[in-house]
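Note that one protein chain of the assembly has been removed; the remaining protein chains are unaltered in position.
Showing subunit A:
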Amino acid sequence: MQTYKAQCPICDGQFTLSGIELSEIVSCNECKSRLVIKSIKSDQVQLAEAPAVEEDWGQ
């Protein structure tokens, strides 16, 4: 399975991810912030802070 390099936009922690999809919510390995995968290019993913849970989310 391909692995991707990622950097947390909150704490700058660096870690790797695998088996991911665009728009998936992941956690930073270091600061545990909720992050979303914004783009996947080559062996790099770009992460952003995940959107806050909204009132109409989930079932």
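Everything below uses one rule, namely that a residue touches a chain if its C-beta (ideal position, glycine included) is under 8 Å from a C-beta of that chain, and two chains touch if they have at least 3 such contacts; residues count from 1.
Please note the rule applied: contacts and distances are computed from a predicted model.
A.B. asks: Can you work out the missing subunit's protein name as recorded in UniProt? Choose among "FAD/NAD(P)-binding protein", "ABC transporter", "Basic membrane protein A" or "Lysine biosynthesis enzyme LysX".
C.D. replies: "Lysine biosynthesis enzyme LysX"
A.B. asks: Contact with the hidden chain only, please: which subunit A residues?
C.D. replies: 19, 21-25, 36-37, 50-51, 54-59
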